[in-house]
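Before I ask anything, here is the structure I am working with.
Every protein chain except one is present and positioned as in the full complex.
Presenting chain A:
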Amino acid sequence: MKRRDFVGLTSLAAGALFLPSFPSLAGEPVELARLFDPVMDAAINKRLADAALNAAKSAGASYADVRIGRYLNQALFTREKQVQNIANTESYGAGVRVIANGTWGFAATNNVSEAGLAKAAQLAVQIAKANAKAQKEPVKLAPQKGYGEVSWKAPIQQNAFEVPIAQKVDLLLAANAKAMENGASFVNSALFQVNEQKYFASTDGSYIDQDIHRIWPTFGITVVDRSTGKFRTRQALSASMGLGYEYLTPKAQDKIAGPAGSDVIGYKNSYDILEDAALAAKQTKQKLTAKSVTPGKYDLVLDPHHLGLTIHESVGHPLELDRVLGYEANFAGTSFATLDWKKQGKPYGSKLVNIVADKRQPGSLGAVGYDDEGVQTKEWDLIKDGKLVDYQKIRDQAHIVGQNESDGCCYAQSWQDVQFQRMPNVSLRPGAQKLSVDDMVKNVEKGIYIAGNGSFSIDQQRYNFQFGGQVFYAIENGKITGMLEDVAYQANTLEFWNSCAATCDQSDYRLVGFFNDGKGQPSQSSAVSHGSATTRFNGVNVINTARKI
């Protein structure tokens, strides 16, 4: 780990190590009042953007776009009865991307003035021209009409940044108290809030003003048994969402019970952190004495919180066109789902597998009106009736697969990073036939019900994966018979999706989200959601992960 990364993390407190992962708190710490300063004004931004676009054209760019961005983050960290850290960060600046001599160039500046942006534009053209010498594939952009002056706002009900910190801290501490009352030895909780204020303009004639919000409440609970030296953990079953603070006002209709015999509760568009913390503590205690799984083949019944991560890794990533083409070969990897593989028409999954990409689903992390290269967003099929039908692509990739429009999934994590193809929301369509989780479990002879996502690992071409979870229950002859521990399953992407035997209906459908999907060099984070209903996969290889040291 580099010193600059490590030093950045230490201020977030060691206790937070038990949280699943850190979102990138890009930006500099700022005081709270600063978060409400009106910085982004569309009229001023248009003038600034024009300065950049004109400078780029004068310097010889055939295309230019500019993103003026203000990125606000607030993160609250607590453990047991205490507040560990409250971090407010802001990052404000502009990035200019150009094509000159058929080559991309990019430069960014925190000097958001006409002169500052013009200078960045000139530098971007200079870099493009320098790199043109080593360019062998001149950039070809899919045509894009200008939209004029347009705007888009996330449909949130309550801006989380406007909720007093004391109220948010009280909620986290109340969740901690619930966990402790129910047997937790330790609890860490956190609330992450993000607001991206983005202004995009391009030489195509678009001026796009957007306001995007994301929220992620989470916790990690540990129960220690000192007499045996054993400890177990359980993470929150919350989702990170493209919602405001309304996500933290629980509604009865958003609670979805797991199968009878489990005490699992899943959450749809609102989350009951107090209920989940209490349940988590009870379940973690049970884990200490749960039966260790016997390795072998099982039918798996996977809840949406769990399955979303499997979709992310085994469908979302392999269908990113930049990976397919080799642009990510040195880091994230390539893909088994090459253009040749697609032509062969082999089944990706069983006929029940219908997977859709979208950048519009309300409440999802991926939802925006327009992407970071000014393309209006949409929904499109990736896998239809088990067959691969399309990839995820942006403007400079569409021609490679014989298409003439972008899918609108270009994204940069901040103004100072260059935008590139990122995963949209990728979701499994729920079953068309009415099917409840209880009805699904009834038909399973020897299986495991898994709720919550846990450990995850997949190879660089997305064939072989291994997933854990948060809680595991044995299914025997159609009934949940008790909790299991030390469970992980290993499978091959194609075998796994071809073993998909049933998926519950729309009433069980919900999203799970990931704040911190990493890709690119230098690495960038993006946030993405995955929807599904509880789904059954037959005959999957389960291993036992217990070891003695």
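Points worth noting:
The rule is simple: a residue touches a chain if its C-beta (ideal position, glycine included) is under 8 Å from a C-beta of that chain, and two chains touch if they have at least 3 such contacts; residues count from 1.
FYI, contacts and distances are computed from a predicted model.
In the listed set "Xanthine dehydrogenase family protein molybdopterin-binding subunit", "Peptidase C69", "ABC transporter permease" or "Transglutaminase", the entry agreeing with the UniProt name of the missing subunit chain is "Peptidase C69". Within the complete assembly, A:458 is the residue of A:156, A:264, A:441 or A:458 that touches the hidden chain. Residues 1-7, 10-11, 14, 17-18, 28-32, 82-84, 86, 104-108, 110, 123, 127, 130-131, 133-137, 169, 185-186, 222, 224, 226-233, 325-331, 333-334, 336, 338, 416, 418, 420, 455-464, 466, 468, 486, 488, 490, 492, 521-522, 541, 543, 545-549 of chain A touch the missing chain (whole complex, contact as defined above).
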